[in-house]
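Every protein chain except one is present and positioned as in the full complex.
Per-chain residue numbering starts at 1, and chain names A, B and C are given in the order in which the chains are listed.
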Amino acid sequence: MNTEYDGFDYSTSLAGASFPSPVFTASGCASSGKELAQFFDLSDIGAVVTKSVMNKPRHGRSTPRMAETPSGMLNSIGLQGPGIDHFLANDVPWLLSKGSRVIVSIAGETIDEYSVLARKIRPVQGISAIEVNISCPNVENRGMVFACQTDTAARAIDGVRKIIGGEIPIIAKLTPDVTDITSIASSVVDAGADALALINTVLGMVINLDTMRPHLGGKTGGLSGPAIRPVAVRAIYQVHSAMPNVPILGMGGVASGRDALELILAGASGISVGTASFGDPTAIPRIQRELHALLVARGFTSLRQAIGYAHRASEEGAQ
Amino acid sequence: MNTEYDGFDYSTSLAGASFPSPVFTASGCASSGKELAQFFDLSDIGAVVTKSVMNKPRHGRSTPRMAETPSGMLNSIGLQGPGIDHFLANDVPWLLSKGSRVIVSIAGETIDEYSVLARKIRPVQGISAIEVNISCPNVENRGMVFACQTDTAARAIDGVRKIIGGEIPIIAKLTPDVTDITSIASSVVDAGADALALINTVLGMVINLDTMRPHLGGKTGGLSGPAIRPVAVRAIYQVHSAMPNVPILGMGGVASGRDALELILAGASGISVGTASFGDPTAIPRIQRELHALLVARGFTSLRQAIGYAHRASEEGAQ
Amino acid sequence: MSTINKSAAQITATILSNKRVGAYHQILLSIGDLASVCRPGNFVAIAVGGESSKMILRRAFAISRITHGSASGGAMELIVAPHGSGSRWLCAQPEGSDVDIVAPLGKAFGIPTSPVNALLVGGGYGSAPLFGLAEVLKARGCRVDMLLGASTGSKIYAPLEGKRSASTLKIYTEDGSMGERGRVTAPIPSLIEQGSIDVIYSCGPMSMLRAISDLTTGTDVVHQCAVEESMACGIGICMTCVLPVKGEDGTVSMLRSCIDGPVMDASTVAWDLVGKTPPAVTL
Partner (left out) sequence: MSTINKSAAQITATILSNKRVGAYHQILLSIGDLASVCRPGNFVAIAVGGESSKMILRRAFAISRITHGSASGGAMELIVAPHGSGSRWLCAQPEGSDVDIVAPLGKAFGIPTSPVNALLVGGGYGSAPLFGLAEVLKARGCRVDMLLGASTGSKIYAPLEGKRSASTLKIYTEDGSMGERGRVTAPIPSLIEQGSIDVIYSCGPMSMLRAISDLTTGTDVVHQCAVEESMACGIGICMTCVLPVKGEDGTVSMLRSCIDGPVMDASTVAWDLVGKTPPAVTL
């Protein structure tokens, strides 16, 4: 564990899983870790959240898969990946050998697939948590986003929970593209999610002005980056307000320590950094340093004191 | 009518109402027009969409009411305004006297209030259309956003339709903050909306890092500006795809002719420019010029040919 | 043409000079003919961050002084505190670069038609519009006294300028590093009591304006203050910059400080309601 934060308790926990720092990679924005290892030591950050893996290997969507937008980007990767077997045999052992804490993200095309994935992960030693991605917008059918409806969201989580028992914390990852995110959040918590990951990308689209057609191979894509940060802060604030005891892994447009602090004050116990790593391979350790300095400057002696502080401050506050 | 587009037919119509150009102000981003008249001639643009007016005068929310965010901003005005009587007695006549086409935006706290407003507007001569704002996020209770549910959305529109009859086109303004915007769109069309305005702002929040509390007086606010453009394009594309015959007034992050073109190719028959006018008081006439040049450069001889072209191109297209 | 901001125009202005002065930057912009329509109290809205900026809103700055040059036309002086990313960007622009400005905006200070005794009170960069104002007042035969205050000496802008433009100048800093230690409002009660001032012109933090307002309440002293609210547009179209102002009948309206201000009659501002949800409108 990290000791460079002397005096300050930078550790965090998500439903029993502990981490020396609250700054993680975001699923799909760090592959399986190897690529970033050239730029910093993976054991120095809170955790590596791996790219959502499915049961079978998968090609994903056709190219182009990305479009830059003002202060953001769209992606339509479509969950390309090697499949769970290859992933568990190769990527997880490599990450653990580097001393990294590992959160495995899984995604299924059917409710059953989530259970199948859980069954394969259960016996694996050393995994800190499972992030259940029920909100990837880049699947063939927009109706397939389980996190859009309380019942499908709950069933996917329930399938995983039944198999995992209490061994590994389950983090349900939600989309902000719903009418009422708190109702989705409470349905997955009822179904057995220990924590929530907020937010996945926002559904968006870009038209290519040369071809005058949708730019992305998959037509629509997921919007990420600083552009969506106010949406992430709002979602985290709303959900933390409704369920103050459910830990939240916050993400969406965090590119600096100040951004991370904003999400933490809104209620996040940990921060995933996604798109920022594309523009800056050392974004995560930088954000980790900046956040620490900002917390200390505000007189906090532990990260925990700051989590959800915006809610408490408003009770105490003058207004 | 404008003749400076010689050869090119720049006119558009929204359910029977005709406009010499497709570029309008956005409701709430031009007040009642007077303020912009110093910077350009209001009769030169397509139309002035006035700030949503309620039945009674209204103070709106407490300050601060805005926060700049990456490529966007949050606002929480809360529908401050003079009330419909003052508005109809003063602002509408002034706009008409300047030769401006006027679209009156109305907002109600109750379903009934929409009918009351419609009753007062009905006898007024010279109004091109009514935009019914059922999606303002800056009202006391987030549950009050009628456009979040198909039934409340439909009832608000139905109330207006019953009173307006067929005299004035009704444009229903929707929020993208819903699980399925096409179902909301079809419910308001069934209830009598002639056209749709897409999109209102996206619900967001900013935490002030000095006070460590929500920055806006109203806590949450509406996100607008280029940051949300991909969301607007997606919403317009989805709705146009589902209901190709329902005209759409598109908006959300349009700051240049290229942005306007993107929304038009996605399916918008007209474009409202909101936040861009804050950063550039002459944004609207500039965007109007730029869009015209881009359309001509692509070989279009009328605006109409370009509306929804991204859908047709993808049928014809090579892939 | 409108009656609102009726002299305003959007132009490209060249930075003639950009000098650090204490904690501030003194920036001189070449604005041609526009100089002739700028009045003390008006402000300018400047686009920041360049072509591919993520900052979409203009930044507002008080027009500090206007000089009517020769060939190149007039110039506008600003006093800019490098605060956040937008003002820091502006302070970093080199001489010779161009900025997109909209000016003059807002209501100017009211100038008395006959000579009066005027007290000008500035807090921090709030002194900006006071130098230009002092010149105009003196030209009208007014007596001009000036009080400048700040947290520390480096935030007192150009004390020598102050001396030149006013009959008397008193400086207050909270840490005592320049002038007297204390608040700039300290001497005001006795000045009012002595009957030595007719009008106070103030510009600075809202708390300072309010404090002065409290001191002038119930006296004959007129108090014109230049308020500072967060502004998204600066031209009256967004309704973000509102301030509760009492009408003649006592009802409070939320007025836009960009077009109904920034200069306001301090006695009409409902200071206790600033930043609060105003009471529901009653008809």
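Keep in mind that, in the parts below, contacts are C-beta pairs under 8 Å (C-beta built on N, C-alpha and C of every residue); 3 or more make two chains touch, one makes a residue touch a chain.
Small disclaimer: the values here were computed from a predicted structure and weren't measured.
Omitted chain: which shown chains does it touch?
Result: the unshown chain touches A, B, C.
Going by the contact rule already stated, which one of A:70, A:176 or A:257 would touch the omitted chain in the full complex?
Of the candidates A:70, A:176 or A:257, A:70 is in touch with the missing chain.
Just one of A:37, A:111 or A:242 touches the chain that is missing; which is it?
Residue touching the absent chain, from the options given: A:37.
State which residues belonging to chain C touch the missing partner chain.
So the residues of chain C touching the missing chain come out as 48-55, 85-86, 89.
In the whole complex, what residues of chain A lie against the chain that is missing from view?
Looking at chain A, the ones touching the missing chain are residues 28-31, 34-39, 51, 56-66, 68, 70-73, 75, 77, 80, 83, 217, 225-226, 255, 275-282.
Provide the residue numbers of chain B that touch the chain removed from this figure.
70-71, 226, 319
As a working rule, only the chains that are shown with their structure count from here on.
For chain A and chain C, which third chains touch each of them?
Joint contacts, listed by label: B.
Comparing centres built from CA atoms, which chain ends up most distant from chain A?
Chain C.
When you take the mean of every protein CA atom shown, which chain's own CA mean is nearest to it?
B
Distance-wise, how many Å sit between the C-alpha centres of chain A and chain C, to the nearest whole number?
So the centroids are 46 Å from each other.
Hey, how far is the Cα centre of chain B from the one of chain C, in Å?
35
Whole-Å distance, chain A centre to chain B centre, using C-alpha means?
That pair's centroid distance is 34 Å.
Going by the contact rule already set, what residues in chain C reach two or more other chains?
54, 276, in rising order.
Which residues belonging to chain B are in contact with no fewer than two other chains?
Touching at least two other chains: 70-72, 225-226.
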